[in-house]
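Worksheet for the structure shown next.
Missing here: one protein chain of the complex. Every other protein chain is in place.
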Amino acid sequence: MSDELSGTLTADGHRLSQRVYYEDTDFSGVVYHARYLHFLERGRTDYLRCLGIQQGGAGLGGEEGLAFVVRHMELDFQAPARMDDVVEISTTSYRVGGAKLVLDQTIESGGLLLIQARVTIAVVNGRGRPRRLPDDVSARFASGSPS
Amino acid sequence: MSDELSGTLTADGHRLSQRVYYEDTDFSGVVYHARYLHFLERGRTDYLRCLGIQQGGAGLGGEEGLAFVVRHMELDFQAPARMDDVVEISTTSYRVGGAKLVLDQTIESGGLLLIQARVTIAVVNGRGRPRRLPDDVSARFASGSPS
Amino acid sequence: MSDELSGTLTADGHRLSQRVYYEDTDFSGVVYHARYLHFLERGRTDYLRCLGIQQGGAGLGGEEGLAFVVRHMELDFQAPARMDDVVEISTTSYRVGGAKLVLDQTIESGGLLLIQARVTIAVVNGRGRPRRLPDDVSARFASGSPS
Partner (left out) sequence: MSDELSGTLTADGHRLSQRVYYEDTDFSGVVYHARYLHFLERGRTDYLRCLGIQQGGAGLGGEEGLAFVVRHMELDFQAPARMDDVVEISTTSYRVGGAKLVLDQTIESGGLLLIQARVTIAVVNGRGRPRRLPDDVSARFASGSPS
């Protein structure tokens, strides 16, 4: 059950299915544009979860701490999702290294591309200062597995 | 996949598992109180979906139309959910009849009761006026199946 | 400007005006039911702010700390708000004392009552344990002023 909820690792990243509910729509009849960022963030969080990287957890990255902060987003809104749709959120690593992750993400529904996004994420320590991604963590992105 | 996403019918109603993400929390460190209403609404929507009652769909309830509007809620907040938690939303019919549904809902996590809610829902037609729940629809609540 | 943003103390409580935006609506064409809880919470936060009680601030309530947690809500949804509406959120103290606040709140638009709510709030210390409301804080609710 929990596995299903967290999506699955793929050859080049991660895929997650999510339902569109009332809360996601607005009076124009389709999904409110900012809600796609929620779906994208769920995809990133579950990608990290499947790689064994818990954002909410303590102890990650040793004493220094390790957290991820969105620094830049480029978003193409190509087609809208609607109430009751099941959307597929795909996440792949475009570049992983140093103090930065660049992820490419898409949201699709029924084979149709809805949203395309490139997300730049800063790697920070427990006090919010830039830090290098630990080697064992960046290795998980390269291997596409939690170890 | 789609079945998993919609939860499952139970002996006396419906159960749905959902993940707590960043979006659901606030700076106090736990889930923002209004977000529990989103989880409850997802539970109700998927309960109706599993009973074959699509809220977004046209044609339901014949020419007159059929929709559901929340009229009253009583909510007990007993314990908070946190980032990464998986919560279980349970929905049962307390009373179904006339132009009204009364549903009892709970949100639990790891066997702990977090939220208890009684939700009164008005049955309305396509123009938002009260109407009786069609017999074939109320029969689905009674039988706990879509037919 | 900041004063305008925080609403105003009234003879028996507090009043705040807020605009309904896209984000507040859903595909049914009116405001999503859970969003009214956001408006109510903005009203409570600004009521406390006008009484000189900052929830986000440190130092409140001495070393022990002081925070407020919603424990129970009873909500009547009487009429919907729509995109572009300006709503008035009114908050009054029904009962203040011990380790509990009970607040009565309404949301109105153009003189029409939309939502009526009774909200029970637990007073807790910095570790989330029940504590008595300090006398100087409960006196502010009684006097309706920050001192």
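Lettered A, B and C in written order, each chain numbered from 1.
One rule holds in what follows: a residue touches a chain if its C-beta (ideal position, glycine included) is under 8 Å from a C-beta of that chain, and two chains touch if they have at least 3 such contacts.
Computed from a predicted structure; not experimentally measured.
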> Of the residues B:32, B:47 or B:141, which one touches the chain left out of the display?
Replying inline: B:32
> For chain C, which residues reach the chain that was dropped from this view?
Replying inline: 1-2, 4-6, 17-19, 21-23, 38, 41-42, 45-46, 49, 54-57, 82-84, 86
>> Contact with the hidden chain only, please: which chain B residues?
In response: 22-23, 25-30, 32, 34, 82-83
> So which bits of chain A touch the chain we can't see?
Replying inline: 27-28, 33-35, 37-38, 41, 56, 67, 69-77
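Everything that follows uses one rule, which is that only the chains that are shown with their structure count from here on.
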> For which pair of chains is the number of C-beta contacts greatest?
Replying inline: A-B
>> Using only Cα atoms to place each chain's centre, name the chain farthest from chain C.
In response: A
> Nearest chain to the global Cα centroid?
Replying inline: B
> At what distance in angstrom does the C-alpha mean of chain B lie from that of chain A?
Replying inline: 27
> Distance-wise, how many Å sit between the C-alpha centres of chain A and chain C, to the nearest whole number?
Replying inline: 34
>> Counting only residues that touch at least two other chains, what does the list for chain C look like?
In response: 27-28, 34
